[in-house]
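Quick one: this structure, given as structure tokens, is what I'll be asking you about.
All protein chains of the complex are present and in place, except for one that has been dropped.
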Amino acid sequence: MVDAPIVEVRGLKKTFMVRHAGGMSQLNALDDVNFDVMPGETLGLVGESGSGKSTAGRILVGLIPATAGSVALFGRHITGRDGMAALRAVRPRLQFVFQDPYAALNPRMRVGNSVAEPLEIGGKLSRRDRSDRVAELFELVGLPKISTDRYPHEFSGGQRQRIVIARSLALNPDFIVCDEPVSALDVSMQDQIVNLLLDLQDRFGLSYLFIAHDLAVVRIISTRVAVMYAGSIVETAPKKHIYAAPQHPYTKALLDAVPRPDPAFVRAPAISGEVPSLLDPPKGCRFHPRCPLVMDRCRSEIPRLTASGKDRQVACHLFAKGS
Amino acid sequence: MAAAPLLAIRDLTVQFRVDTGWVTAIEGVSIDIGEGDCVGVVGESGSGKSVTALSILRLHDRAATRIPTGSITFRGQDLLRSSGRALRRIRGSEIAMIFQDPMSSLNPVLTISDQIAETLAQHQNMSGTAARQRAVELLDLVRIPDARRRAGDYPHQLSGGMRQRVMVAMAIACRPRLLIADEPTTALDVTIQAQILELLRELRRELGMSVMLISHDLGVIAEFADSVIVMYAGRVVEQAPVTELFRRPVHPYTIGLMAAVPKLDGDATRLSAIPGRVPGPQEDIRGCRFAPRCGFVLDRCLQATPPIELAGALHSVRCPPQVLALGNING
Partner (left out) sequence: MTDVSLDAIASGASLAPPQRGRALRRMFSHRSFLIGFVIIAVLSLAAIFAPLLTSLDPSAMKVRLRFRSPTADFFFGTDMFGRDIFTRVLYGARVSLFVGLAVSLISGFCGAVIGVVAAQFRKLDAPIMRLMDALMSFPAILLALGIAAALGPRVSSVIAALTVAYVPAGVRIVRAAALVVREMDYVQAARLAGASSLRIIVRHILPNCFSPLLVHLTFIFAYAILAEAALSFLGVGVQPPLASWGNIIAEGRDYATEAWWVMLFPGVAISLAALGMNLLGDALRDVLDPRLKGGD
């Protein structure tokens, strides 16, 4: 009973050309990224700034083109020659929830119209039906139907995020990329939105790619977690294992760095250094300048993502065969 | 222990002018910070924690702010009644502040050495070479690698974590008695946040300064603060030493907040959310401002501002005893 993955990413690479004082340079945002998302699960994609997680999410829904590698959605390749046509075909089954609830809604449009827009573009429903559907969606996300006439500035951040989620559900998608959907919200709002996402997933059998930097939130909502650093995935594992027994030194450092709401807890000392510049990344493993367990091999050879346990993968020479 | 506190905020109320009139941003706030103390102020957006901090140094827009009641006493001097000159003398040298977004606090057209030297020139009359030398020393103190060379850099050439270190360097340049840090690590990656918190802890020890740390992150507060002030919708709702607060939170909001924070361990599959949302300052709520969301609300909560009660030595809470009793039975 093996389901086919909804999302298959292989060897994804993305470079941006940036202009700066010295001329044009190549920014390596993503390098050899591989992951899958299975039906009905939530893959948590975790990383700090510069990890490339948002870029990966946007490539997945076709907002940004990939430079190299393949992305297959529902079995269709959206990269490569017939990519555009494939993307158009699967588009109704994909959606994206944005991070900033203030920027994700057109301030000049009534929220009801914003939510109805995907339906309008699809063109299949009459005005009456659209309006019914919008009311239904508002109810689903816990907002009163009468508020469809209001403008975004009349709502709080958490309420706006609900509207954004309502819009994303309009066409009954199967897969939703959530890009830091709760980072801009207060703790109590965060919880409400996360619970809402969980409820919707239960109800409609959705699959999520949940992009975030907050490990604690990711823990609640994910089935599996993938950790990214400076443009590539360093570890993938089922949620339980990532938190209980992290393998990659970066994952360990990340978990160690999170402050706990417990005054008696003594945190391990922080690792030194910063995320490397993507214009001129270090040779070999991009984490090696900061890694407490660095070996000679790490400075010259890039570790590939390899299996390291049941349903686990890690990109680290410590786990490579014969090291 | 009966020594006067370094900074004493008493019954402070601050109001802002908006197009419809005046709104109350904070009300009846009282906070004491002793010599060498570290006080954490925790609250969500709209809690008024930043307003409180900015009021200490009167950094608000004078024309649109009024302070109907309250006093802020720093080493015996009432800051609210001080002249502009006196305040400028204190700002940067005795009380320093660092903010959440270092990019907007740093002047993009000046090198970081110049900016640190500016503070030194202003308050310590240092000039030219001496100031630049001291600036490099300070950058070293905040662990900026290769400080001498980086002193000539511009803010945009530095990463977020480095910029925040520069902010800290500027803040401690004149060895202030009190450092106010308003969400200093919120905009930073978690590994960098850990570094900055460690840096602040060390500097605090070395310089013997008091710190007022403002954050919405309970973890940061737990790790850093000695005592904690919890604010909600413009009022202080609970105050206690840190261990006491986390062991025995008493105010329904504090209890709810702690339950709502997602934990890194444990097996939770859902988050325990506080229903509703934080009221805006314009919303006029009679009585307790948390009442609409409180699970233990009683009639009296809707009638008058709840009084401050003692819940233990050094542990005070703004909640009627009848409600607290309910909370203790269930919590």
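So that you can tell them apart, the chains are marked A and B in the order they are listed, and the count of residues begins at 1 in each.
Following the convention adopted for this analysis, a contact is a pair of C-beta atoms (placed from the backbone, for glycine too) under 8 Å apart; a residue touches a chain by one contact, two chains touch by 3 or more.
Given the structure is predicted, the values throughout are model-derived calculations rather than measurements.
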item	value
Selected residue (touches chain absent from view) among B:165, B:204 or B:277	B:277
Candidates A:61, A:86 or A:216 - the one touching the absent chain	A:61
From A:130, A:167, A:290 or A:317, residue that would touch the chain that is not displayed	A:167
Identified contact with the non-displayed chain, of A:85, A:121, A:244 or A:268	A:121
Residue ranges of chain A at the interface with the undisplayed chain	61-63, 88, 91, 94-96, 98-100, 102-109, 114, 117-118, 121-122, 139-144, 147, 149-159, 162, 164, 167, 171, 192, 195-196, 199
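Definition applied: only the chains that are shown with their structure count from here on.
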item	value
Centre distance in Å when chain A and chain B are each reduced to the mean of their C-alpha atoms	32
Chain B-touching residues of chain A, taken from the complex the two chains share	48-49, 156-159, 186-192, 194-195, 198, 213-217, 219-220, 243, 253-265, 267, 269-272, 274-275
Chain B residues touching chain A - in the complex, by the definition given at the top	44-45, 159-162, 189-195, 197-198, 216-223, 242-243, 246, 256-258, 260-265, 268-275, 277-278
